[in-house]
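With one protein chain withheld, the remaining protein chains of the complex are depicted in position.
Chains: A and B, in written order; residue numbering restarts at 1 for each.
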Amino acid sequence: MSGSAPTIAERIPDYEPASAAALPRLLSGIRPRGPLPLDEHVEVHGQLPSAAGRGRRRAREHAGMLIEEIERAGLLGRGGAGFPTATKMRAVAGRRRRAIVVANGAEGEPASLKDRTLLESLPHLVLDGAILAAEAVGADELVVCVCESADTGIGSVAGAIEERAASGERSPALRLAPVPSHYVAGQESALVNYLSGGPAKPTFTPPMPFEQGVRGRPTLVDNVETLAHVALIARHGASWFRELGTPSQPGSALVTLSGAVAHPGVYEIEHGASLSSLVTAAGGATARVRGALLGGYAGSWVSGQLLNGVALSNEHLAPHGASLGAGVVLLLSEQACPVAETARLARWLADQSTRQCGPCVHGLDALAGTIEELAAGIAGARVAQRIDQLASLVARRGACGHPDGALRPILSAVQVFQAEFADHARHGPCAACARPVELPLPERPVSDASNREARR
Amino acid sequence: MSHRVRVNPISCEAHGMCAELLPERVTLDEWGYPVVDETPLHGSQVEHAMRAARACPTFALLVERERERARR
Partner (left out) sequence: MSALLAAAGPSAYWYLTRSTGAVALVLLTFAIVLGVVDVERWSTPRWPRFVLDTLHRNVALLAMAFLVAHILTSVLDSFASISIVDAFIPFVGSYRPFWLGLGAVSFDLIVAVIATSLLRARMGFSTWRAVHWLTYASWPIALVHGFGTGSDASTAWLLIVSVICTALVVAAALTRALVGWPGAIRWRGAALAGAGGFGLFIVLWLPAGPLGSEWARRAGTPSALLGHSHKHSGSSGSGR
């Protein structure tokens, strides 16, 4: 497949809110260019409600209250896994050794831009949340991870750290860590491994990072958007947070909308907003939509015909076999061939394996090969059974969630685009196969040296 | 207190001795890697599982007690 991957273009800072309630929240004050400086950030959001310098007992009370508030707010992690943030904080706070907080802005998902947006344009919101989280879990060290190829983001965060130091603010040791940009590098244990001096590859758990993370210390790894929400919940409270969203998934969220839409970019929605309202706010679709990939490359496809009734919350997406994940919404136009795109995606996902576990290395490779054969019309008669067999051989047999995640877009594509897949199996490539591709799949940079590869 | 068998897929190098010594719980996939049945072990099976774990050249096979699993 030739043709360059499409680039995701500009952000729209303000738009018609999906509901009458107050949006934007996270994106308040965002500028078209450059980061929001500290003084203006304070103007927009108010002072950081920190307990620093108030004595240990007050600090502990404050920490406990913050975690309770976050629990009442029902904040779920925004890195894709959706784990309850308060539960994670409690687990780290309850450990004996001094904790470390890691703000995960690695964002290896190619179709996601929200973390980069936050770090480039609203670094102080992220730093606020990180500092509050550090106080909540008793951490004395804070690491902000930014993708090493994101020069703007690195510059913004570095500048923001300096601004805070110059303002005389008391906070735990704040440092910026550029991290590898490949897909699996942002996975929690891979990030912890890298920060501990190892390769950016996932490790076998247990022990989990909250027990033994960076350099053996209890580590709270939170997505930068999660921390941004923490910064606002600490100021405005749980009830305020719950004014938007659904009971099971309260609050607002950042989504990266891309593909066949007029103004692709990062938008803030409330959970439960309809997909069609988001697309409208983004200037409408530029072509008929064949399907939407929700949740990124570890997410699932939803057929274009069903999109009008789709609402953006996990509860509403579950019947469609999908979830919001890290807030990625990718619209595939009717011009694209879903089979060709899936074959490309399957091969890319297989290449993203860190090659530590046999089932992932061999299984994803075999799966990609099968889909490629299917797309070319040379797969055997029992290709459907083979795909099922490979799926069962791959599921839950890796050290991390990558193989399971990789199965989702592939299996859901085979399901949702049944007709196109059957057509390719019988007749081979279609006219659309030759058209420019739409899924952005960057080449994996040759970064850290690899250790032992899977033996065979 | 029951035991379960688990594989560390990173350490595993598909030597296959676990499948020879504990066929009740471990079979090999088409690439030689273990497919583990995580049903609890009973009675003398635990001994066999321990032996299989000792035989693994890379210590990838783990025999865990129920209590440890609950923490995950």
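As a working rule, contacts are C-beta pairs under 8 Å (C-beta built on N, C-alpha and C of every residue); 3 or more make two chains touch, one makes a residue touch a chain.
Computed from a predicted structure; not experimentally measured.
Return the single residue from B:E20, B:D37 or B:E66 that touches the missing chain.
Of all options in B:E20, B:D37 or B:E66, contact with the hidden chain holds for B:E20.
Which chain B residues touch the hidden chain?
Its contact residues with the unshown chain are 11, 15-17, 20-21, 55, 57-59.
The rule is simple: only the chains that are shown with their structure count from here on.
Please work out the Cα centroid separation of chain A and chain B, and write it as a whole number of Å.
33
Can you list the residues on chain B that touch chain A in the complex?
The touching residues are 8-14, 29-33, 35, 68, 71-72.
Could you please specify the touching residues of chain A with respect to chain B in the complex?
Chain A reaches chain B through residues 203-206, 208, 356-360, 362-363, 393, 397-399, 454-456.
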